[in-house]
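Read the structure below first, then the notes.
With one protein chain withheld, the remaining protein chains of the complex are depicted in position.
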Amino acid sequence: MIKVGIIGATGYTGVELLRLLSQRDDVEIHVVTSRELAGQMVCSHFPNLRGHIELKFSGADSSLVKECDVVFFATPHAVAMHSVPSLIEAGVKIIDLSADFRIKNIALWESWYKTEHACPEFVKEAVYGLPEVNREAIRSARLIAVPGCYPTAIQLGFLPLLENNLIDSNRLIADAKSGVSGAGRKAVEDYLLCEATQSMKAYGVTGHRHHPEICEHLNLISASEVSLTFIPHLAPMIRGIFATLYAPLKDGVDMKLQQLQSVFEDRYVSEPFVEVLPTGELPATRDVKGSNKCIISVNYVESTRMIVVLSAEDNLVKGASGQAIQNMNLLFGLKENEGLDGIALLP
Amino acid sequence: MIKVGIIGATGYTGVELLRLLSQRDDVEIHVVTSRELAGQMVCSHFPNLRGHIELKFSGADSSLVKECDVVFFATPHAVAMHSVPSLIEAGVKIIDLSADFRIKNIALWESWYKTEHACPEFVKEAVYGLPEVNREAIRSARLIAVPGCYPTAIQLGFLPLLENNLIDSNRLIADAKSGVSGAGRKAVEDYLLCEATQSMKAYGVTGHRHHPEICEHLNLISASEVSLTFIPHLAPMIRGIFATLYAPLKDGVDMKLQQLQSVFEDRYVSEPFVEVLPTGELPATRDVKGSNKCIISVNYVESTRMIVVLSAEDNLVKGASGQAIQNMNLLFGLKENEGLDGIALLP
Amino acid sequence: MIKVGIIGATGYTGVELLRLLSQRDDVEIHVVTSRELAGQMVCSHFPNLRGHIELKFSGADSSLVKECDVVFFATPHAVAMHSVPSLIEAGVKIIDLSADFRIKNIALWESWYKTEHACPEFVKEAVYGLPEVNREAIRSARLIAVPGCYPTAIQLGFLPLLENNLIDSNRLIADAKSGVSGAGRKAVEDYLLCEATQSMKAYGVTGHRHHPEICEHLNLISASEVSLTFIPHLAPMIRGIFATLYAPLKDGVDMKLQQLQSVFEDRYVSEPFVEVLPTGELPATRDVKGSNKCIISVNYVESTRMIVVLSAEDNLVKGASGQAIQNMNLLFGLKENEGLDGIALLP
Partner (left out) sequence: MIKVGIIGATGYTGVELLRLLSQRDDVEIHVVTSRELAGQMVCSHFPNLRGHIELKFSGADSSLVKECDVVFFATPHAVAMHSVPSLIEAGVKIIDLSADFRIKNIALWESWYKTEHACPEFVKEAVYGLPEVNREAIRSARLIAVPGCYPTAIQLGFLPLLENNLIDSNRLIADAKSGVSGAGRKAVEDYLLCEATQSMKAYGVTGHRHHPEICEHLNLISASEVSLTFIPHLAPMIRGIFATLYAPLKDGVDMKLQQLQSVFEDRYVSEPFVEVLPTGELPATRDVKGSNKCIISVNYVESTRMIVVLSAEDNLVKGASGQAIQNMNLLFGLKENEGLDGIALLP
């Protein structure tokens, strides 16, 4: 029985961790913390959990946290980094869903997150929790930095192309559309139903924090320097990320769609949560609502020599909490898909 | 291993049966039929099932159907009644999600469904599959008529009041709001996104087929004749039924909210899928999206002596496929909640 | 040229006043105030107004306000009452969209709004701005209290029945569904897209501030005491109120649907903004999105002797800003429909 703690569980990644973990036989939810809601029943905050979880929120400094085998941080950035060193010292494994340990370049992280990093030495140690790239390192990690929602969908889409050196890595474009839950459960005017529904818009065009994260990790596997234009959009829906990825086929490379399809299929044939769609079938975010899958379609526009990869995931599952649990499963030697095979809710 | 067949599985109750059944160890999905899609992969019609179901649709007359232990009919009305007699003769248990066996009064049924009933003798035998009322009869049934979505939410809301003879049964009102999936997956103009989203409307005000079903079954448990005004509404959302039930406290009965609350809590204390909310908490359909629960709140307006019961369910789960499986579990002596404890997807 | 001021114009009723007024030739928008946004361009807060309004928000205490012919208060409750006396003294006409002057019974108002009324003497003078009832009084008013959104839809639905003494006035029910914009443009968690979309719920079941307002005004025209059960609901859409009204036909009254239809048609035949639908056509809120109409359908359920009136309006137009301008038109002797004939946006 794995003793689990969840820090800052009042948002959407928190409730999703609880949904996915609370019915497992091999996991005990030992403590769930919240600054504001300490003392309240978890299920009165998240009515879907009524009858499934009897816990109350504990305060952020609950002593129960150190008793856990593993602790998930579902906190805003710059929170986890203050607790991680002492928890690791206490022998607690850390799975951080926030941004604190995702970027190795400390200066870069500090410039984007506008604060000094509290424990840069742990950044070095942290394993980037994308199992499709770092599976072995994850198994023996003490500290896992779960990738962001955009970075997961985008990296999984570009990976096979970069690993095989098929594309012009300095002319990549990621046009990504996210559901509103990506903004979290914060009372902010922009995310009111009356503001966000029935509308599309772009945001963060002068820079988004996931950009340096994506580039750093793509560069680790790319033969040539990656240069990426990344434009995130807000789509009028609750869940889902749909990434449309544009990658020019390298000069001199001659490939047909069928071969590109094989490159993707070969790359992901053993991956439990990446599904390469048959040629001609296209993904939609509804196909993965509530599931831990990332579904990918490869397309090729001959007239412009442009490979167009479509990558869809549920931002709260494969883009956050589901992926975090996938990491936990690896960390504890469990079946990687344990508790993660739930089928998407359609319609 | 229970061999299951699903007839007419191309709509929303069909895909929901498949979602809920396909991952069970004790169930084998033996055959899935469709007139139009025979020969096609189930998962190319329902992409959420990719990787979970490898079957193709069979034709409606597949011989595999008779090999099943139990067959679910997810067909429009007036289909099941033509196949049920021979299947029952072949020893197959029937769980019919359509309306064919819900109403005992054949003439009434025929006037509402505008066709002659093909096997009235089986209507007599059929058990109305509302476990909260008919649990024991269900266990030994050969033919189960699963209640409609409105009838489930409305009956569960009125039941404790009628059983305890607390209300004026001839002045009941059910103002019910349904998500659009209740209309099924039919290419009908009225249910296009551009027609149905961002709008509320009533329909069926001159009569809805669920009205006689509700009244017949409420009358079975009511001491005095039930007279009900039932107005269904279309709400701009995919899933969910929200029923607002108005029941005048009987003249001469003196009750406080607290006592009414106890009446409901006592009635449903052992029910796995009916949840009476604490006084002051109100249900929302989002709290049960994808789950098999019906959540109920009891309220009392003193100035008008009106009991207001709020009842919310997912029309495709407790209002259809989940309830059908709950019946199957009872029918085969399994745990009633087997495969039905999935937590609602929130947000 | 009528000089208009709008106080507290940063919410949805504010922008709707500006949309409806800014293109009129006979109106000059003289001042638009906001505490938080003073000094900012109106159109950078409301991008739909770019190119239509060049004004900046003024501070709440701008001296421009007293120069106006008429001032609209689009403020939360308990704000207008502090400014009204001095403005009226200065000769400014007041159209208050808030609740401050809607209820004549001061004690009742104070108990619901939990504050002492600042100018009860003006409550007596205020004319309740429902033109269908108070047209003549409005023309000569100094101070108009515009009805709330629920009260407009509900009163217009019950009026013909009460005026003609056809119903059991102590057994009325109003089951009303509102779009989320009724809650205003406030950064409140409950109204986030991820909280409010794809869900239906009831709220305010223990009492809603519009209840005493409705009852007070219905009683003014009813022969017998009105007793009303009112349950408001939140529907997952931006705009619209859909009220389903239940009124038992009085004992001894014998009426057919056709006669009831005539009662409604006769009552509203000259009303520019109330439309009685032909028998058999039912309203939907989408039919009035952006327009100043209230559309009404009369139905009769013989088996329960229940009249069911369906009343739909755009809560921000006929339920607020449009109606306010309708009052302004009357107040200044203009055509009542001046600037208000815009056609609903469909789809």
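The letters A, B and C name the chains in turn, as written, and every chain counts its residues from 1.
Please note the rule applied: a contact is a pair of C-beta atoms (placed from the backbone, for glycine too) under 8 Å apart; a residue touches a chain by one contact, two chains touch by 3 or more.
Source: prediction; values computed, not measured.
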Of C:P232, C:P248, C:G290 or C:G319, the residue touching the omitted chain is C:G290
Of A:P76, A:P120, A:G184 or A:P236, the residue that touches the missing chain is A:P236
The one of A:A90, A:A107, A:V205 or A:I221 in touch with the missing chain is A:V205
Which of A:S63, A:S140 or A:S303 touches the missing chain? It is A:S303
Out of A:H77, A:K289 or A:K318, the sole contact with the unshown chain comes from A:K289
Contact residues on chain B toward the hidden chain run 12, 180-181, 185-189, 191-198, 236, 238
Residues of chain C touching the missing chain are 12, 15, 19, 22-23, 44, 46-52, 181, 185, 198, 238-239, 275, 281, 283-284, 286-291, 293, 295, 341-347
Touch rule applied to chain A and the missing chain gives residues 170-171, 173, 175, 177, 194-195, 197-203, 205-206, 227-229, 231, 233, 235-240, 242, 244, 246, 248, 282-286, 289, 299, 301, 303-304, 306, 308, 310, 312, 347
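Criterion: only the chains that are shown with their structure count from here on.
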Greatest number of touching C-beta pairs links chains B-C
Cα centre of chain B to Cα centre of chain C, whole Å, reads 38
Expressed in whole Å, how far the mean CA point of chain A lies from that of chain B is 37
Listed in rising order, chain A residues that touch 2 or more other chains are 12, 181, 185, 198, 238
